[in-house]
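Input: a single structure, listed below in structure tokens.
Only one protein chain is missing from this complex, and each of the others stays in its spot.
Labels for the chains are A, B and C, by order of writing; each one numbers its residues from 1.
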Amino acid sequence: MEKTTAILLLSCPDRKGIVAGVSKFVSEHNGNILDAAQYSVQPENMLFMRVEWDMEGFTLSRDDLKEAIAPLAGQFSMKWKIHFSDYLPKMAIFVSRHVYCFHDLILRHQMGEFRAEIPLVISNHLDMKPLADHFGLTYRYYPITTENKAGQEKKEIAELEKEGVDLIVLARYMQILSGEFVRRYHGKIINIHHSFLPAFAGSSPYQQAYDRGVKIIGATSHYVTEMLDEGPIITQDVIKITHKDSVDNMKLKGKDLERIVLAKAVRLHLEHRILVHGSKTIIFD
Amino acid sequence: MEKTTAILLLSCPDRKGIVAGVSKFVSEHNGNILDAAQYSVQPENMLFMRVEWDMEGFTLSRDDLKEAIAPLAGQFSMKWKIHFSDYLPKMAIFVSRHVYCFHDLILRHQMGEFRAEIPLVISNHLDMKPLADHFGLTYRYYPITTENKAGQEKKEIAELEKEGVDLIVLARYMQILSGEFVRRYHGKIINIHHSFLPAFAGSSPYQQAYDRGVKIIGATSHYVTEMLDEGPIITQDVIKITHKDSVDNMKLKGKDLERIVLAKAVRLHLEHRILVHGSKTIIFD
Amino acid sequence: MEKTTAILLLSCPDRKGIVAGVSKFVSEHNGNILDAAQYSVQPENMLFMRVEWDMEGFTLSRDDLKEAIAPLAGQFSMKWKIHFSDYLPKMAIFVSRHVYCFHDLILRHQMGEFRAEIPLVISNHLDMKPLADHFGLTYRYYPITTENKAGQEKKEIAELEKEGVDLIVLARYMQILSGEFVRRYHGKIINIHHSFLPAFAGSSPYQQAYDRGVKIIGATSHYVTEMLDEGPIITQDVIKITHKDSVDNMKLKGKDLERIVLAKAVRLHLEHRILVHGSKTIIFD
Partner (left out) sequence: MEKTTAILLLSCPDRKGIVAGVSKFVSEHNGNILDAAQYSVQPENMLFMRVEWDMEGFTLSRDDLKEAIAPLAGQFSMKWKIHFSDYLPKMAIFVSRHVYCFHDLILRHQMGEFRAEIPLVISNHLDMKPLADHFGLTYRYYPITTENKAGQEKKEIAELEKEGVDLIVLARYMQILSGEFVRRYHGKIINIHHSFLPAFAGSSPYQQAYDRGVKIIGATSHYVTEMLDEGPIITQDVIKITHKDSVDNMKLKGKDLERIVLAKAVRLHLEHRILVHGSKTIIFD
């Protein structure tokens, strides 16, 4: 039996007494802190903190908790969010025609690597439908053209709302989401880019890498913002290559990277281990 | 100007209120916690913690601090140690005839990578004396034979005591220290072994690696215990090799690993980021 | 359109004229060498060589080729084998209850990463049958007990013979094959072990790694020999861990390693890039 835990994520101007204040709050209500981490960044003088405690024996109900924490939060001008580990976040996967990231996510989900439900798969192609069907996933097909894009996104959003989706994972989704879409799901869309950003942003990064003659290729998962490929980076990994690696060979090697890097980002997000600070992420793992 | 900080390392049976108790203690005396990390291990149910706070404005003197913390420590049955960042630990280097780890440590020290003094270099050979001289280091020569070993170690210990040495770094020192020596400096001797332990313990690890045909070689830094090559591991790193790598080539590649792995372990120790739990280390970095 | 190529693998005592002899042979019959690599090992004084050439315009038929090469092979006392890239090797997968390596192999096969057919999946459990069915793979179920082992292996061998299987991949197959079986498929069985061998051979390597407190875990693919976990290593990879990683967490991280390491070994074998020399592999990639 896994413990049910509460996870408090907060940020505020750094000053004396915050760590003590938060841990005292948990302790006073009989919570046992399982993990706590904080990070103070200069010159912004901002503190970021993640505290996780066991809910067993905790004397506040979930509703009361939110009220009870308000004075502390007010005192230190905290922005905060609380999550409970027994809630399964709802994750939608957007996919186009590349199978490997999509298949990998499903397989990991099936093996229990993600604490999440997958109520929805959205695609602008039909290629992945048989696979989704095999795994019993709901598959919605929204082909995109320049003309119908705005309308299709509206339908997609309606589906996402209906299912109460908390996280959108772009598993090599080959469409650029509109600014409106991105703003609506700010901090809730994770993309995988097949280069070690900021190198080789944009299209055909492996071709770019080949043309430049680099000795290392990479993959980057990041939150999607309105600026393409410039959102806060969550995880990156690389692999060595040589002059012998053709573009096709890079794609082959890159697939392994992309899968691992994307899966890791999804896991970190689902475990509430990421705080965004401007264009960067703070990752408490 | 760097801040002067206090670093509290502690371990105790895990139960509710420890994190809160410690952070309240710091906060009550007007300390600003800069970094705090804890780790709870099951089934032992032990908590390990490292807390670092700014000494500026802290209302307890260093002597008073030790007294003031006693009730808290007693309440939770803590084992604890406190360090202050303005004390420069005294580090002795033991070396034989291999220059690279020794030279690397000196160079890093000179570049300010280590918060430490090096009052003493001890060797069973004279080879490194010119280098020590060039860097103005005190070099003591104690050749070791089966017959004189016990006596020479006594002299070495006398030197170490005289200089108040806090940490002994074996920079490819090719002598096995006696059990008595090791016990006296328990948790204070760091060695570098040129394999990814537990593979290829003992002598000639690169030859062993060659004979086995591995595709990866490594290096391991660890605290020295009476059981050769079995002390708690601090850091490890590896590098890929191929069938083309001769034993000499492995040695060449391994040198880079050994230097980096040893230097990292020394830095972690000097920054008081390591807690030893049985045969393992907990590293708060 | 991919080129059809011939791949000659050979080993012989090293002396002058071998490289020249082989390349002259190819050239005389109007073959264009696309890739050639050799490796000479001392003190054994053995030469290992892999030569690949374009079959387009090559003036010898496949049957004639084998005859025509005989004098050269005799002159230098070569052991040699020739492969043609338009033959698809037949690969059988042995699996028990762990899905991830099996699923990964199938997915890679489907994406065209392996030049091979998969005529047969053999298992001592029924768990993976639905997955095999979904991908249209023939699944044979041979439960193993101490009593029936010899008999079941005979049936397995009959199936393997019937299908003309060239390579057996143990995708976390949790049975030890008999010496007779292993000898019959000498150099044709690839296993994945979830540690960086020779560390943590045998069972429960992640538990062993946890108990030892290593900072790196690994995976090793190797040819199966009668000595468990001691066959020639093909590929290895590692990942860093910390004290925070539980055994379960290691298993999770290790899965990614195991998949990549096994897939790479299979690809190298299928591309005829591996020569075995005693307990080691020579890999021309």
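Definition applied: a residue touches a chain if its C-beta (ideal position, glycine included) is under 8 Å from a C-beta of that chain, and two chains touch if they have at least 3 such contacts.
In this text, all values refer to a predicted model and were calculated from it rather than measured experimentally.
**Student:** Looking at the full complex, which residue from C:Ala36, C:Met55 or C:Ile157 touches the chain that isn't shown here?
**Tutor:** Going through C:Ala36, C:Met55 or C:Ile157 one by one, C:Ala36 is the residue touching the chain not shown.
**Student:** What residue numbers in subunit B mark contact with the hidden partner chain?
**Tutor:** 99-100, 103, 107, 110-111, 113, 134, 252, 255-256, 260
**Student:** On subunit C, what residues meet the omitted chain?
**Tutor:** The list for subunit C reads 15-21, 23-24, 26-28, 30-38, 40.
**Student:** Tell me, which residues in subunit A touch the chain that this view leaves out?
**Tutor:** 39, 41, 196-200, 211-216, 218, 232-238, 242-244, 277, 279-283
By our rule, only the chains that are shown with their structure count from here on.
**Student:** When you average C-alpha coordinates per chain, which one falls nearest the overall C-alpha average? Tell me, please.
**Tutor:** Answer for the innermost chain: A.
**Student:** Please work out the Cα centroid separation of subunit B and subunit C, and write it as a whole number of Å.
**Tutor:** It comes to 42 Å between the two C-alpha centres.
**Student:** Could you work out how far the Cα centre of subunit A sits from that of subunit C, in whole Å?
**Tutor:** Comparing mean C-alpha positions, subunit C is 37 Å from subunit A.
**Student:** Name the residues of subunit C that each touch 2 or more other chains.
**Tutor:** In subunit C, no residue touches two or more other chains.
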